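Note that one protein chain of the assembly has been removed; the remaining protein chains are unaltered in position.
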Amino acid sequence: MKRRLFAAMLIAVIATSLGGCRYSHEITEMAYAVALGLDKEEDGIAVSVQFAKPLSISGGSGGESSGGSSEKGEEDGAKNKNTTVLTVKGKDIFTALTAAENNLSKEINLSHVKLLLFSQDIAQEGIADYVKQFMKSNQFSPNTYTAISLCKAEEYMKTANPSLEINPAKYYTLIFSNNDNNYMPSTTLRELYFNLSANGEGEVLPVANLSNDESNEKSKSGEDGYFAGQLSVGGENKADVSGMAILSGGKLKQVLSTKDALYYHMLTGKLREIYILIPSVKEEGEHITLRLTQDEKPKLCADELGETPKLSAKICLMGELVKCPDSDFNELGIDGLNELASRYIEGQITDFLENTQNESKADVTGFGEISKMHFSDWNDWTLYNWQDKFINSEFSVTANVNISREGLVYTG
Amino acid sequence: MGKWQSFLDFHKTKEGYILKEQDKPYKSPPEQDINVYKSVNKNFEKIKEFMNYPKSGDLILRWFKVVLPDRTADAFIFYFDGLSSRDNIGHFVLKPLMQMTAIMPPKCPEEEYISRQLITQNDVVPSKTFKQAIELVCFGGCGIFVDGISVCYVADVKGWEKRSLQKPITEGSVLGPQEGFTELIRMNTALIRKTIKDSNLVIENMSVGNKSKTPCALMYIKDLANDSLVKEIKKRLAQVDADYIFTTEELESFLEDSNLKLVPQILATERVDRASMELCDGNVVLMVNGSPFALVMPATLFTFMKTPDSRYMRMPYANLLQLVHYISLIISVLLPGLFIVITQYHHEMIPTDLLYALEASFEITPFSTLIELVVLEISFELLREAEIKIPNIGGPSISIVGALILGQAAVSANIVSPIIIIIVAFTAVGSLSTPNYSLGIAFRIMKFVYIFASAVAGFLGFTICLFLHTAMLCTTKSFGVRFLSPVAPRTREGFFKTAFIGRDYKKTSKPDYNNSKQDPDVDIKNESDGEDSE
Partner (left out) sequence: MNKRIINFGKFETASVLINALIVKVLLGLPQLLCKQAGNAAWMIALISGMVFLALVLVIMRLYKRFPNRNIISIAEEAGGAALKWFVAVLIILPLIFKGAITLRLSAETINLITPYRIPSFLTAVLVGIAIIAVAYKGTEGAVRLHAIFVPLIVTALALVIIASCASFKLTNIFPVWGLGKKEVIKTSLYAILMYSDIIYILLLYPYVKSEKVFRRAVGWGTVLAVIIQLAIMLGYVLTTQYPGSGELFMPVYQVSRIIRLGDNSQSIEAIFYPVWISSSLLYLTLTQTFVVEILGQASKTKYEKLFIVPTLAVMFVIAYMPKSVTQAMQISQKASPILFICTVALPILVMIFAYIKNRRASYET
């Protein structure tokens, strides 16, 4: 009797658990999205999802893959063989995606999304709700990169055609993690979410765009400040990421150039190695080139937190002389050059700060975080209303450039 | 007698051979527990009856005459051919009995005269009953009956063919001594005795098996081993109720605490140094004649996870070795389950590059991951079994079949994906490098349970399986010692001290769980939070 009871229990357990097997999902049952973009439509949004084609990426059977992409139409099929972009219109992201599954044979899995792209229209309307929705879902990794697209997100994803990578996921990770790129910020979903919920602080996002062949006459050279789409880079890949967008309260306020992004990195202490041009004093049209790295962490201070807070920043940079006209070098000497570079950077940073203060009315460099220390209580801090006070604040920037090396050849 | 019986029994009929039902009622063999008679002829008749003389062809019976001081007596010897040494019988039994009587005048009664003065063989047992005499003769003795004396002298002239000392097969060692036990119990006890030169080493002779009477030796160091442990083992040995027991492995199932538990609770080792080390730790070692393995009791998980090499190697490498053992154990049991969890439930854990590669490889295989994995695991078990059965003849061909057909062909035929082969191979390597064979088997069985549980409910199933597996291990006992002893009943030693080798300048401490007598820490232990064995 005991044995039979045991057997019955065992069968019951095995039966219920075997039923459980159907909750598992094979890898092949899933379509893994690489990037997800949001565009504005008249009545709702358009969700574009980019999928990688594993068979063509891993090179298992290359012959099939080239044929597979042709059904997406000649314009994107010709451009990118390894990915496919699917666009669905709807009122909500997830209902739209569910509808998209009918088109695909596989279930959409978002756990490998590397990039969340908001188009300019959406960003101007406000992205806070979407960000919250992404955070709520357990599918998205909080470390997903986010960006603003000045063109249509769908267009961007279709055009992005990495020439050095076959794996689009790798491309997005490399380009948006910006390990050594100071021309754009890098923002993850998580950072965006917390910034959005904090009051009085702006958000920065990298800007993506397509470089426009027709607007070549407007296009700028690398040294001027520019943002994505303005610079003409001769290459296969027309997709470009550079510059930074400033949002306040989830709404797009301002698109800043790569130059501003540089000073943003200087202020936040994320500066890598950069080259900077300083106009020559002696020779018209000539310039001095410096390679700068961060020497010490930037010190941000907030004093006299009254109606007009006095905000100060101290930036220490280490430099290497790359190019310097002889006349400047002989005239100024290293000390003079230090002085020149310091004053130049001070001016630029002050411009950047005042620009963001006036145009987008958002504190993006973290002065708010510093000011918070002076309050003992969250209520006081909220009452102080940082957003209003920041607009009235005054900046004093001290830069300290120390040219410690002159390269392999003494210029003097 | 059902119809099945007729298939098993063999007896010639029209249909073929079937075994006939026994028509005569079972006749119990004649009672051997009777005293030896004075008359040699009577004794001869009895021996013939007991030993089934003309039927058993290897029994040698030889008549001769002994010249005693006052008379000449008839005498005969009996022994088994091949079991006893003919030379010894000739030189030390027959020769003195037949020739030396004239030289040596008797100084004691006849009964003692023969054993004390005549037989020059070194070990002679005068036995009063047939039973004892026959038992000794069955173990290579030579029985001597002399007319007029109601004693059977049994000279110990064992001399059968035996395997010489060989390298241990299952427990290899790089630096340690290369001698393993053999099938002969005396040789084995001698090997231990020569390793531990301590007069307190007690080797108790016993026998198990109602019919087989297999000699065993229970070894312990008297002033070290816990008395209650020795008592308990003796009790269990006395309770063994089986007709025939030939090997230690058979005996193991009689002695261990629970047969249902997957893990072994007694360590079987064929290394002399290992057995000696365990004795010096206060453990008890049991050997059975006819088996080259010694049983070490009690044993915990950490006993199984140690190899002699971890003691011979220098400390840094020994610890690396120990780490490898634990990793291999964990891989052998958890890896396939973890693979199922990740590929079936947690795709987000896989690096994106690998994910695409996996997807591409799974895309072209027809079966689900679970089926592929289980089938390959089973095929590996088959291969391993085949390899053990015929290692020399079948080995190379099995390798070819395994590597080429199961591996290469299955992948190129798109039946299994290469990643599954990698996982199975990893698991197999892990399982093979688990230090103890029996422990490896125990965890190999669990591997399938983990695969199943993981397929059912992902990490939940996996964790519950891990939880229950650990609970099972926690409650397993080996002679009152918990299987996970220094960890689960946490004692002063703790995991790291037990599992790894410390930078010790003296090694006098004994395992906590044994509560051995000479442990230098045993006094303070009562105050610490150590767990006593019951």
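Per-chain residue numbering starts at 1, and chain names A and B are given in the order in which the chains are listed.
By our rule, contacts are C-beta pairs under 8 Å (C-beta built on N, C-alpha and C of every residue); 3 or more make two chains touch, one makes a residue touch a chain.
Note that the structure is a prediction, hence the values are computed from the model and not measured.
The hidden chain, counted over the whole complex, makes contact with A, B. Although one chain is not drawn, the whole complex shows that of A:F51, A:F176 or A:Y193 it is A:Y193 that touches it.
When you scan B:F92, B:Y113 or B:Y345 for touch with the missing chain, the hit is B:Y345.
Only one of B:Y312, B:F367, B:F426 or B:F459 touches the chain withheld from this view, namely B:F459. The missing chain lies against subunit A, touching residues 13, 16-17, 19-20, 23-25, 109, 111-112, 138-139, 141-143, 170, 173, 190, 193-195, 197-199, 366, 369-370, 372-373, 375-381.
In the full complex, subunit B touches the hidden chain at residues 342, 345-353, 355, 456-464, 466-468, 470-471, 474-475, 482, 484, 487-491, 527-531, 534.
Going forward, only the chains that are shown with their structure count from here on.
One simple way to say how far apart two chains are is to compare their mean CA positions; for subunit A and subunit B this gives 67 Å. Within the complex formed with subunit A, the residues of subunit B that make contact are 343-345, 347-348, 350, 352-353, 355-364, 368-370, 452-453, 455-458, 461. Remark: subunit A residues 17-18, 20-21, 23-28, 30, 32, 34, 52, 54-55, 57-58, 60, 109, 111-112, 114, 139, 141, 167, 169-170, 173 touch subunit B in the complex.
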